[in-house]
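Here it is, the structure in full.
Part of the complex only, each chain left as placed.
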Amino acid sequence: MKKIKVGVAGYGVIGQRLADGVALQGDMELVGIADLAPTLSIRALKEKGMPYDLYLVEGADRGRFDALEIPVSGTFEELVEKVDIMLDSSPGGVGAKNKELYEKKGVKAVFQGGEKNTVADVFFHGYANYEKGVGADYLKLTSCNTTGLIRSVDCLDRAYGIEKVAITIIRRVADPGDYHRGLTNALQIDKAPSHQAVDLMTIMPHIEATGILVHTPVTHGHIITVLASGKQKITKEMAIEAFSRHDRIRMVRIADGFLGNASLFRYARDLGNPRGDMYEIALWEESIVESGNDIMYAINIPQESVTIPETIDAIRAACKMQLTRETGTAETNKYLGIGRGNKVR
Amino acid sequence: MKKIKVGVAGYGVIGQRLADGVALQGDMELVGIADLAPTLSIRALKEKGMPYDLYLVEGADRGRFDALEIPVSGTFEELVEKVDIMLDSSPGGVGAKNKELYEKKGVKAVFQGGEKNTVADVFFHGYANYEKGVGADYLKLTSCNTTGLIRSVDCLDRAYGIEKVAITIIRRVADPGDYHRGLTNALQIDKAPSHQAVDLMTIMPHIEATGILVHTPVTHGHIITVLASGKQKITKEMAIEAFSRHDRIRMVRIADGFLGNASLFRYARDLGNPRGDMYEIALWEESIVESGNDIMYAINIPQESVTIPETIDAIRAACKMQLTRETGTAETNKYLGIGRGNKVR
Amino acid sequence: MKKIKVGVAGYGVIGQRLADGVALQGDMELVGIADLAPTLSIRALKEKGMPYDLYLVEGADRGRFDALEIPVSGTFEELVEKVDIMLDSSPGGVGAKNKELYEKKGVKAVFQGGEKNTVADVFFHGYANYEKGVGADYLKLTSCNTTGLIRSVDCLDRAYGIEKVAITIIRRVADPGDYHRGLTNALQIDKAPSHQAVDLMTIMPHIEATGILVHTPVTHGHIITVLASGKQKITKEMAIEAFSRHDRIRMVRIADGFLGNASLFRYARDLGNPRGDMYEIALWEESIVESGNDIMYAINIPQESVTIPETIDAIRAACKMQLTRETGTAETNKYLGIGRGNKVR
C-alpha cells in the first residue's frame, strides 16, 4: 500500500513533535519539514544528523544555514509539491497565508489551534467528530486544552450522556525553555467565558458549556477542573469505568505519587519518552467527586504533545485512510504506542 | 461605655493583623500580644517602639528577649487574666491546648481556621451565621478561603437563593516571606472534595457544595472560581447588583488594570494600606458568566488579611456588643474603614 | 526659609515613591505629579483622596479622567512652570524629550536610570559624588542596582581603599504586580560585563570593575555578590565596622531570620513602612568572607525604593540646599527616617 506523504510547516514546539509522530506511522512518510531560521530546534536537528529533510520558507536567509553547514533540501514550495498533506504549525496567522499555496498545489492541510476557525472546512477532534473530517481538504485541530478536555467529556458523553459542562482552566503560562513570555509570582485571569468552553460547544453542539481561565507561572501541563452534568446520575465508579477504557486517558492516583503536573512530566521522562512527552491526558482518581447529578474531576493536559495524536487522526480522516473514529484512532494509537503503558497499574 | 479587653495569642502573619485590627476598634482595647520567640515579627514590633505589650508563652526563653532589649510585660497567663476575650492565632493545635487556660480563667476565645472544629462551640462567619455566635464562649473562624467564598455565596443566597455550589480553588502556596514551605514550577492537587466546600456546607447547611483545590507557586492571593446554582435564574446584572452592595466585596475590572491577584496586592500597597493588605475580596466583573440557571464568577482572597474583619465580628458577637449581623458587621467595617474606597469606581 | 518646589513626572513604581519621599522633606514642597492615563496608581491616588495634585502630560485623554471623577489640576507645562526642579521618572526615552521643556522653562531636573547618560550633565550618586552635583542643572541617578552597589563599595573605599570589584547580580525580573514582563522557571543571562559594573567605573573611575548579571523569576529585591579587592587587607571585622556606620546599609543576620530577599520584604511590611518599602540595602553578616586581600559579601537591593534617598540628595545638590555629601545626605536621611531603625539590633 502506498504511504501517505506528509510535510510539516513550522518546526517549533508543536512542529517537531508532529514530525516525530508522523515518522512513527507505518503507513505515512515524512517528506520533510520547513522553517525560516536556524533556531535552536533546527540546530538540534543538525546535531542529531538531519533525520528529517529541511526546506526553507520564503524570507529565509539561506546564507545563515550554509554558514552553519546545515543541509537544505529545497524551498517550501518544493516541499508542498512532494506531499499529499501538510501539517501546518506555523506561528498564528501564517497558516492562513500558507493555505493559498496549498490550494494552488492541490494539497490538503491540517492547521493548529492558533489559526482562526475560518481557515478550515472542519474544526476537528479525533474522538468527538472524526467522521466530519473524512475526505475534508482543510481541517483545524482544537487547541491543546480543548483537545484534552473533549477527550474526557466525549468519553462520558458516549457512555452516559452529558448535558452541561463548567470548566476552570489552570493554565501553564509558558513551555520549558520559553523566554518570550512568562509570569512571575502572579495569577492572571482572562475575560470569561474561556474560548475552550466555546470551542467545546462548536465541536459538541448538544452540550452547554462555560468556563473561566486563570494563568499560572508554571511550565509543565495545564490542569482543568470539569463539572459535568449528566443526563442521568453518573457515579464515581461509572466515571472511572468509562475513563479507564479510553486509550488516551491515563488514570493516576495522588496516593501513588502523582501529586500534580510536575510528577507527570517527571514520570514521562523516567519512562524514556522522547522529550519527556506524554500523549495521554492524566485524570486523578482522587479528584473525582459527585454532587447531585453532577460529577467533578481534574485532568492534566501535557500542552506540548497532547494534540499530536488527534492531528495524526486528522491525516487519516482527510486522506480517507480509515473511515471511522474507531479504526482511525486505533491506527494512530498503535503506531504511537498509546494505550499500552497507561493501562499498567 | 467600657471597652472590651482583647488579647492576641501568636504574633505571626494573622496575629499581627488581628492586633492591628483590634487596635483600630474604638470600642475595644488591645491589652497585649503573646508569643514564644524573638521572631522577625517581634523584632519589627521592637523597631517600631513596642506599640503593643508583649507577654511570653510557656517555654519562651526570657533571656533571649532581654539580650535584644525587647521589653516583656508578663506571662501568657497574666495576659489572659487581664482580658475579656482572646484571639488565638497560635500554630495549629496549640489553640486547643490554650483553651484549657481560657476555660480556667473564664475568658472567651476566638480560634483561627487551623484548629479543629471541636475546639469551639460555634463555627463562625460574620455574615452567614453571626447570630449563632451571639453570647458564645468559644468560636472558630472559617479559614481564609472559606471566609471569602462564603461572603460571596451568602451575598447571592440572601438576594436570590442558592441551592448548589461547585468551586475550584487556585491556592497560593506560601505567604510573602515564607521560607518553610514553597513549590517550584509545579501545580499540586489535593484529594477532593476540598475542605472549603465541606466547611461551606457546615455553615450553610441548605446548600450542597463540592470542589477541587490546586496549589500554585505564588504568594499574593488565592483565586476561587464559583459555579452557583440559583433557586431562580440569576443574571449577570442581578449578580453585580448584589455583589456591589456588599461592603466586603470589591468589584474590579480587568479592563481597569486588575489583571490578577498581583494587581490587587500592588493596588493595596499604592493605597497606603498597612502591609499592602486588603480586607475585601475582589470579584472580577468580566469573570461573571451565565450558564442556564447557573452563574459562574471568580474571586480573589487576600489570604493574610481576609479573616480579620470576621474575627472582629466574632468578638462583637461573643461579647454581645451587637446582637445582629447588620449592626455587628457595620461596626467592624466602620472602624476598619471598609466599604468606602471599594465603592469608588 | 523658602521651600524648594518639586514636581514629579511619571507616577509609576518610582514616581509614586519619589512623590511620597519629597512630601516628607520639611524643606521641600511637592507641587504635583504628572501622568498620561488613569492607571491603577492614579486610581489609588483618587481613592486616597488626591493627596497630590495631578497634571496631565501631552496626549492624555482628559475625558477619561473626568468620567472617573479624578480631579485634574492642569497640564504638564503648567506644572513645570510652578517648580524649581522636576524629578523625571517617565518611561525610558520620554525624559530626554521632556528635557526640552525643562530647558525652555529654566527648570532643573533629575532623571532616573532608564534614560541615557547624555541626558544629564552629571551621573549622580548621593554618597559617591555628591559634590559633582552641586549646582548642576541636569542630573541622572544611577539605576537601582548600581545605587545600592555603590553605597557598599564607596563605604569600604572611603574607609580602607578599594582597587577592584567583581560582581554577580542576581536580578529580580519583575516588580510585584507586573504583568508586562516576567520569567517562568528559568534563569536568564546577559552579555557581560553588566552595565552596573561599567556604571560603577563611571562614578568611581579609580576602581576597576566587571560583572555578570543573571535574571531570576522573583519580585522582591535583587541580590548582588561583591568581591572587593582592597588596597590593604580588609578583614571581616573591618568590613562590619564600616558597613555598620553607614545610615543606608542595614546589617542583618541569617541567624535572626533574614533568610533572603523575601524576609526583608516581609520585615518592611511588618515595620509598617508604606508599601512594605525599605530605603536601606541589607547586607548579610554571614555572607562576608575573606579571601587573601579580597573581601566578598552579599547585599539585597529593594529595587522599588532604593533610589529614592539618592534622588532626594540630588535635589539638595542641584539646588545647593546643602553643599557637602555629609550635610546633604544627613538631611535626606533625617526626613526619611533612615538610620534609626536599622541600627536597632
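A, B and C are the chain letters, set down in written order, and residue numbers restart from 1 in every chain.
Note that in this section contacts are C-beta pairs under 8 Å (C-beta built on N, C-alpha and C of every residue); 3 or more make two chains touch, one makes a residue touch a chain.
Worth saying up front: this structure is predicted, and the values here are computed from it rather than measured.
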Total copies in the complex, given 3 are shown here: how many?
4
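Operating definition for what follows: only the chains that are shown with their structure count from here on.
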Taking each chain's centre as the mean of its C-alpha atoms, give the chain farthest from subunit B.
A
In terms of residue numbering, is the interface formed by subunit B and subunit C classified as same (over half shared) or different (under half shared)?
same
Distance from the CA centroid of subunit A to that of subunit B, rounded to the nearest Å?
42
Per the C-alpha means, the centres of subunit A and subunit C lie apart by a whole-Å value of 48
Whole-Å separation of chain centres (CA-atom averages), subunit B against subunit C:
35
Give the residues of subunit A that touch two or more other chains, as numbers and ranges in rising order.
185-186, 188, 217-219
In the complex of these two chains, what residues of subunit C are touching subunit A?
173-174, 176-179, 181-186, 188, 217-219
Within their complex, state which residues of subunit A touch subunit B.
164, 166, 168, 170, 172, 185-193, 208-212, 214-221, 223, 225, 227, 254, 259-262, 284, 286-292, 294, 296-298
In the complex, subunit C touches subunit B at residues 16, 39-41, 43-48, 68, 175-179, 184-185, 220, 256-260, 262-263, 265-267, 269-272, 274-276, 341, 344-345
